[in-house]
Every structure is written in C-alpha cells, then in structure tokens.
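Here the complex is missing a single protein chain, while all its other protein chains stay put.
The letters A and B name the chains in turn, as written, and every chain counts its residues from 1.
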Amino acid sequence: MSPNVRLSRAVAGTAAAALLALISACGLSAEEPDAQAAPSTEPIVIGMSLPLSGPVADRAKPGMEGYQYWVDELNAQGGLLGRKVELKVLDDSFDQQTAINDYTRLISQDKVDLLLGTFSSDLNVAVAPVAERYKYAYVQPSGGADEIFARNFKYLFFAQPATTQKLPDRFVDLIAAMPAAERPKTLALVQLDDPNTTQAADLFGERLGKLGVKTVYDKTYAPDTANFDTIANAIKQAKPDLVINGSIAGDGVSLIRSFQKIGFSPQQLYQLNTPTDPGFPKAIGASNTEGIFTYLAWSPEATYPSNTGFVAGYTKQFGAAPSEDAANSYTAGQVLATAVKAVGKLDQTAIADWLHQNKVDTIVGPLGWDATGRPQGDMLLGQFQGGKIKIVGPESAATSKDILFVKPGWK
Amino acid sequence: MTLLVQTVILGLLVGGVYALMSSGFSLVFGVMRIINLAHGAMIVLAAFLTWWVWDRTGLDPLLIGVLVTPVMYGVGWLLYKTVVARVHKADHELAMVATFGVAIAAGGVMSLIWGTEVRSATPGYFNTSIELGSLVIPRAQLYAFVGALAILGALYALLRGTFLGRAIRASSTNRDSAALVGVDVERTMAQMFAIGAATTGFGGAALSVIYQFVPDSHYVWIGRILCVVILGGLGSLLGAALGAAILGLGEALTASYIDTRWATAVPYVLIIAILLIRPQGILGGRLRTDGVHP
Partner (left out) sequence: MSTDAATRRRVSKRLIIALGILFVAAIPFLTPSSYIHNVLILTFLLAVLGSGWNVISGLTGYVSLGHSAFIGVGAYTAGILAERWDISPFIVAPLGGVAAALIALLLSLTTRRTRGVAFVIVSYAMLELLGLITRNWSSLTGGSQGLLMPLPDWDVRFHNWPFYYALLALLLLSLAMTAAIRRSKFGLGLVAIRDDEDKAAGIGVVTPVYKGLAFMASAVLVGVAGAIYGYYVSFLTVSTMFDIVLSMQVVLAVLLGGRATVWGPVLGAFIVVPLAEVTNTSIGGVDAGAWRLIMFGGLLLLVTLALPKGIIPSVGQLLEKRRRGEASSLTGARLADTTLPPAPASERAAAGQGRSTDVLRVEDVTVQFGGVKALDEASLVVPAGSITALIGPNGSGKTTLFNVIDGTYPPAQGDVVLAGQSLAKLDRTGRAFAGIGRTYQLPRLFNSLTVVENVAAVNSRPHNRIGSLRRLAHSSVSGAEAARATELLEFVGLGEYVDAKATDLSYGQRKLVELAQMLMLDPEVILLDEPAAGINPTLLQRLSELVRALNATGRTFVIVEHDMHFVLSLADRATVLARGKVIAAGDPNEVSTDPAVLEAYLGDDFVLETAVITDEDATIGPRS
C-alpha cells in the first residue's frame, strides 16, 4: 500500500482526535439558556461584531467609540440592574459570513446577556435573522435599508429616526415649499449601487417628478468605480439644475473632485452619507462645501435632553467631537438600556415587547417603532454653511434660519 | 459632439495613467514571462509612501514619486530574491499564486502601518484643468500622461540600447545559452524585476493624486493592469501603451454611452475576449508552441 494512503489514515485519525479535543474543550453544553439566574455580582455582557477592519473601518472606529462611551457612562452611573456592563467585541472585517459566525458564537457559545447591532445595512441584513432565530432583542444603529425590515422580525429595532423610506422627505418638502418658478427644473440622479442609495434615488426621482422636476440623468455606478471624470462629464452635458448623489463614502468625494476638474457646479447639490464624514471638508476644500445639502439622523446642536451631555462628555473622553456614527451607537445603547431598566430583567422577549409598546428618549429625540422594527420618526435636513453642517429642517430643530438656495461655484 | 470628444480625451488620459501603472508589469511579463500579481500592491505602497511624505513635508507628490522610485527598486529586488526567483523556475502558475499571496499580505501590512482610512494627496493642481474652449484637460492626469510617455520611452531605450537590456532579452529567451555567453543570469533577472518595480514609484505617486486609495485598492488595479498587458501583447511596450489607450477609451465610452455600471466590467470582458480571439495580443509576437521541450 502506498505511503500516501497510510498517511491519509493517520491524518483521518488525527483529525478525528483533534475534533474530539475541540469539542471537549468547548464543552458539551446544552443550547437552552440557563434556567437559574446569573449571580447578581457578575457583569452583564453585551456582545457585538463590528467591521473594525476592512473597507468601512474608518467609520466603524467612531462607532465603536460611541458604544464605548455609552458603556463607560452607564457604569459610572451604577450600571444596568445594579450590575456592571461589559462589551464583548469581535471583528468581522465587513464580511457577512464572519459577522454571522461571530453573532452565532456570541449567542450560542459565549451566551452573552444582550446584543447590540453592527454597522451597515449589508451586515445587519445578514445578522438580523440570527438574532431573530435565537430570540435575542437586536437593536442596531446603522442598517436603514428597507429590506432589513421586510421580514417582519419581532426582535429587530433600528436606532435612528427613520429608514431609507423617509429619507427624502425633508428635502422634497423644501423644494415643494419653493414657488414653482424658483424650483430646479432638471435633476440628475447619480448613485452607488447599494440598496440604501438606489432606493433613496428612486424615491427622490419619483417625488420630485411629481413637483415638476424632470430627471435628465439617472445612472448607478459600481462600488469599485475609481474614476468619475466620465460620469461628471456626462452629467455636465445633461445640464441639470439639481444633482442628487447617492454616495456611501469616498465615492462622494471623488465625484465632487471630478466635477471640479470638469468645471461643472450644479445650482443645488444633495449628497447622501459622505458630507457627514469628518474628513469631508478637507477632502474637497472647506470653501467648496458651501451649500451642499445632506440628511442627518443626529446633530450635535440638537437640544434633546441627553444630547448636550453626550456631546460634552464624548469630546472630553476622546478629545474630538462625536461623529454621526458615534451618535448612532450611543443611541442604540440608550434604547437597549432604557428597555432593560423598564422591564427590570434580562428577558429578551419582554424587552422586545416593551420597545414595541413604548417610546424611548434619545439624543435623536423620542424613538418609537412599528411592528417590523421600523422607527417612526423623520430625518433632519442639513446644509453646509460656513464650513459646518447646519440643520435647516424641520423648523423645530433648525440651527440656522437661512437656506442657501443656490450653491456657489467651486473655488 | 462635445460629449464624444470630451469622453475620448478623458479616456485617453486615463489610458495614460493605466500605461504608467502597467509599464513595469509589462516589462517583467513580456521579457521575463513572470506574472507579478503583487504589482498592484507595490503601486499602492508607493502611493502610501508618497502620501506620507507629502503629508509631512508638503512637497509636490509627483516629485516625491521620483524619490520613491529607488525605494521601490529595492522592494522589487527584495521580492525577486526572496520569492520570485525561487518559485518561478518550478511552476509558473504557482509563482503567480505566490505573488498573489504577497499582494494579500502586503495589503494587511499597509493596513497596520497606515490604517484603512481613505487617503489621497491634494496638491494645488489635483482638481484643476486646462481649458480648451468647452473641453477640459484635468491637470493631474495630464502630468501622469506625460510621465507615462517618459517612462515607457526610457524602458524601451533600456531594452534596445543598453547591454543590460540585451542581457535581459537573452536570459529570458534562453537562460542556459545566455549563461554560456557570460551573462550573469540571476543578477540580470533581479535587476530587470527591480526596474519593473521601480516604475511603480511614479505610478503610485500619480495614483495618490488622481484617485483616492486604501490598502485594499490593489485588487482593482491588478485587474486593469492585467487587461492592459494582455491586450497589448507579450513583450511589447508599444502594445502596452496601445492596450492602455483601448482600455481607457473602452471604460470611458461604456460609462458615457452604455451604462456606468458596466464600465468596471470592461477590463474583464476584454481579457477574456482577447485571450480567446488573439491570445498573443495586438502586437505580441507569435509564440512557438511546438513539441520541442527543454
């Protein structure tokens, strides 16, 4: 018999033995949660998997810091149910399968007490079924694409004021409020191929169309597009008054740069997501941000009760003002903590039920959810004025009464 | 009409950038028959080095690119000696896989050193253009285009005019015979590989100005580089220039006239099409694939 075959035998035997060892090491434990309550001095463990490395790491980092700040503040105030709270964080590198693995492990292996959600619609849409299956309340700070909520999960909650569905509302209202003669006549829609942005683009096109704004350009670009010059050129040739760019991150900056190179500046420019990135002004030139619209879930100047404290405390702890990502995580933490305190025990179903029936006061205002986990609030409309984003809608939250209806050209 | 002309201009300029990035790869591929899938990672590394120096000193990135060139030469030399020379003799496909391993690991190393934030260098001209009537020529791309011509020209002169170039061509055609006539084959191969790597210095600098980049960007670039070299054909620098122009035009025209979403598919479609229809590329010489084996 050939040595290869003999070796294969040995290999099979060793693999079997190794597996046995692995299983024993992990313990042959039952899947059902422990019947008896944990001793009351043990810390409460909250599990999460975040894309700390990989393509969105630069947004995950502040998100992580938001969670961190929330836990530190909570512990300083006595913790949850009289116990300290700990975070158990895994890194999925923005890979769906890894995220699924991680949450499965956190739930079934590490048996964490609570969960908090990860970042981006891509990851949340993959993880939500896992939480639902094991009946863990899943409050997530950053997955707004509609399809996440299409499955009518009972344990899922989105910790922002609204999903993508409602995103265009404020801006469309703004345009509607203008006299017909002053409205932009033509519209260019250019967006990254992503469920979040393409859905928003469709809604924008439809609703602005009803107001008489004609769509003269509507194209979706691949996520790995690096060169936007041709696209910028084509848009320039179409001569739109208003450009709405459904961007996710760096692509928004690249498009603007291409506009600058091609020498095209629309009357109005609305960009999703990118403008709230702290590096945005530096990337395109601070003076070039003037007049750019975007949406915000959260604003540092909003006067909701917990917000001022959050901004001050976070800035003190990390040495820089919180970004939107940090705020989203903090909000998720707030939602979870409020529900746990109200229910008084670590009962996932009770927590979920309570959240469906009650509103939670957060730094983005009072949040409430429908049966599918969709929040029932509205986003804020922001505009860059003087190098900073100011809230220009709704009036009740506005930090600037002025609205620039015509964007200045590039400098 | 303006749309077409402007699209063509943009496409050709982008082609110039591609030619710049691919020149070293084409050299190494065409003359040494080595496919170095880590070439894209080297470009990104050069981009990071350029950005890093620019961030600290404010010097013009393209000038920094000239300084980064000898550094990349060293990187190339090291890569050849430690990895390529060893694997290449045995199994060409495995050699490719090995260089891909280097690319992946390099991405990780760059993430560790510089993090994963999006970077780019923004000297004064990064978003300005020269205007010709209603047409625009973005400055940064123009400078890269000129740089591409210069580097391709230099490489061509190197191959045809110098002893090193002749030694390279001899060694790659027939190693043993070259050794017999006194060529130090190992050293020559290392030098040529290192020269190919050195071109990424300026290429990376151009990248840092024209595009934004992260450590993972190397995947995107290696796909395009492969397309350029395969289009143009084995052993032909002129072919690489041609291939780059075709790819640049193809992407620009697809984005403008067909659909922006398909623009990124162009390199892959071209790769498959060319390898099926005319495997030696547009200007590549015919490969003798008869039964004589060494």
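Methods note: a residue touches a chain if its C-beta (ideal position, glycine included) is under 8 Å from a C-beta of that chain, and two chains touch if they have at least 3 such contacts.
All values derive from a computational prediction rather than experimental measurement.
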Listed residues B:Val8, B:Val83, B:Leu238 or B:Ile282, member touching the removed chain: B:Val83
Residue touching the undisplayed chain, where the options are A:Glu73, A:Asp102, A:Asp169 or A:Glu324: A:Asp102
Residue ranges of chain B at the interface with the undisplayed chain: 35, 83, 86-87, 90-98, 100-109, 111-112, 215, 219, 223, 226, 230, 259, 261-262, 264-265, 267-269, 271-272, 275-276, 279, 288-293
Touching residues (missing chain, whole complex) on chain A: 1-9, 11-13, 15-16, 18-20, 22-23, 26, 28-31, 52-54, 57, 61, 89-93, 95-98, 100-102, 104-105, 107-109, 122, 125-126, 129, 133-134, 145, 147, 150-151, 193-195, 198-199, 222-223
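Here is the rule we use: only the chains that are shown with their structure count from here on.
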List of chain A residues in touch with chain B within their complex: 53-55, 57-58, 190, 193, 219-222, 224-227, 229-231, 233-234, 237, 249-250, 253-254, 257, 260-263, 279, 283-285, 410
Chain B residues touching chain A - in the complex, by the definition given at the top: 2-3, 6-7, 10-11, 13-14, 111, 115-118, 120, 122, 126-129, 131, 136, 138-141, 210-212, 214, 216-217, 220, 251-252, 255-256, 259-261, 263-264
